[in-house]
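Note that this complex is displayed minus one protein chain, with the remaining chains in position.
Entry: chain A
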C-alpha cells in the first residue's frame, strides 16, 4: 500500500518506520530497547498461540484432536481431511454465498447512500439541514443490537424474514458512515466544485465526477469496514434467518459446535474457513482496515 495516509488518520503502525535520531544516554537506552523488544515479542507470540493452535488442530485428524492438546502439538502428519470434508459438504459454500451477497450489497448501498447524505450535509445549504443533522446525531447513539426484537417484528410484518433483504436492509443505515463522509467532504477545497458549477454541472454530476473520484481513500476505508462488519454480524442474521441455505458464516458456525460434537479437527477447520476471507482481506488491506477502524471508532 504505497498511498500516503492523511496526517489525521496516520496510524503509526501504518506509517513507515521513521528513523529516530539517536538519543543521548546511549547505553541505558539500548538496554531499554532490547528489553522492550523481548517483552513485545513474547506478547506477540502469546497472542499468536490461539490461532496457530486452532490451525494445527484443523490440520490434524479428528482422532488425534480428540486425544488432547499434547497429541495435537506433537503430531507431525498434517492432513487436509477436515477441509476436504467441509468443502465437499456444501454447507460452507451456502454460508460463503450468503455472507458474500449480503455483505457486498449492504456495502454498496451503505457507501452510496451515506456518501450522498454526507455530500448534502457538507456541501448543500438547505432548509431542514440542521434537523437532519440533529436526527443523525441522535441515531448514532442507537445501538442496533438493542433493536433486534422490533426489527424482527417489522421484518415479519413485511414478510421479509428468511430473505437476504432481512440481513441487508437493517444494516444499510450506518450513521457513522455519513459523518465520516461529511467530515471528509468538509476538508475538500470548494474551488473544484465551483469550477464545475460554472461549467454547468448539476449537483449529481459534481457528486459523481468531482467529489467521489477525490474520495477514493475514504470510500475504500468505509467499504472495507462495512463489509467486515456485515460479514461478522451475528445477532441480526441469527434471528431473522432460520433457513439453513440462507445462513451467513457466523450463524452457520454457531451451529457447528452442536452438530459436530467431538469432531474437533472439523470444528477448527470450519472456524478457520469462516475467517479465511477476512484474513485474506486483512493481509491485502491492512492499512485501510486499521485506518477505517481507528477513524470510525467502532468497537464490537
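In this section, contacts are C-beta pairs under 8 Å (C-beta built on N, C-alpha and C of every residue); 3 or more make two chains touch, one makes a residue touch a chain; residues count from 1.
The rule we apply is simple: contacts and distances are computed from a predicted model.
Think of the chain that is not pictured: of "Carbon starvation protein A", "Nucleoside recognition domain-containing protein", "Sugar ABC transporter permease" or "NAD(P)H-dependent oxidoreductase subunit E", UniProt labels it "Sugar ABC transporter permease".
Shown as candidates are A:92, A:105 or A:256; the residue that touches the absent chain is A:256. Of A:48, A:80 or A:195, it is A:48 that touches the chain left out of the display. Within the full complex, the residue among A:89, A:243 or A:286 touching the omitted chain is A:286.
The chain not displayed touches chain A at residues 9-13, 15, 17-21, 23-25, 28-29, 32-33, 36-37, 39-40, 43-45, 47-51, 53-54, 57, 65-70, 72, 109, 112-114, 116-117, 119-121, 124-132, 134-136, 139-154, 157, 169-170, 172-173, 175, 178, 202-204, 207, 228, 231-232, 234-235, 238-239, 249-254, 256-257, 264, 267-268, 270-272, 274-275, 278-279, 281-282, 286, 289-290, 293-294, 297, 299-300.
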